[in-house]
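First the structure, then my questions, so here it is.
A protein chain is absent from this complex, but the other protein chains hold their places.
Presenting chain A:
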Amino acid sequence: MTLLTICLMALITFTTRYLFIHPRLPVRLGAKMAKFLSYSAPAVLTAIWVPIIFVQQGQLNVSWQNPYLIAASLSVLAAAKTKSIYFTMFVGLVSFVLSRYLLAL
């Protein structure tokens, strides 16, 4: 049963990725639509990461006791300043581990 479920899930994830690049799908994109879609990467990626920082167990957490918020703030600064993906990840992970550890003391 689980095997069948997994196969059907695979079909779903593939379909959501593939459907709109199928050539025979009758969809034509105008210049306006293309412009609109050009904002999809920052929009979707942001809509994924921001709730991870601010929402925990369904509750809003905007206090400075929130290790996610501390580490994310430093990561945003690091990314804006250096534009380096490795440096940003390093700053983020170190500050996350440290602030979790220190806040738990």
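Going forward, a residue touches a chain if its C-beta (ideal position, glycine included) is under 8 Å from a C-beta of that chain, and two chains touch if they have at least 3 such contacts; residues count from 1.
Criterion: contacts and distances are computed from a predicted model.
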Legend entry - Protein name (UniProt record) of the chain left out of view, among "ATP-binding protein", "HPr family phosphocarrier protein", "RagB/SusD family nutrient uptake outer membrane protein" or "4-azaleucine resistance probable transporter AzlC": "4-azaleucine resistance probable transporter AzlC"
Legend entry - Missing-chain contacts mapped onto chain A: 2-10, 12-14, 16-23, 27, 29, 32, 34-55, 58-60, 67-68, 71-72, 75-76, 79-80, 83-86, 88-89, 92-93, 96, 100
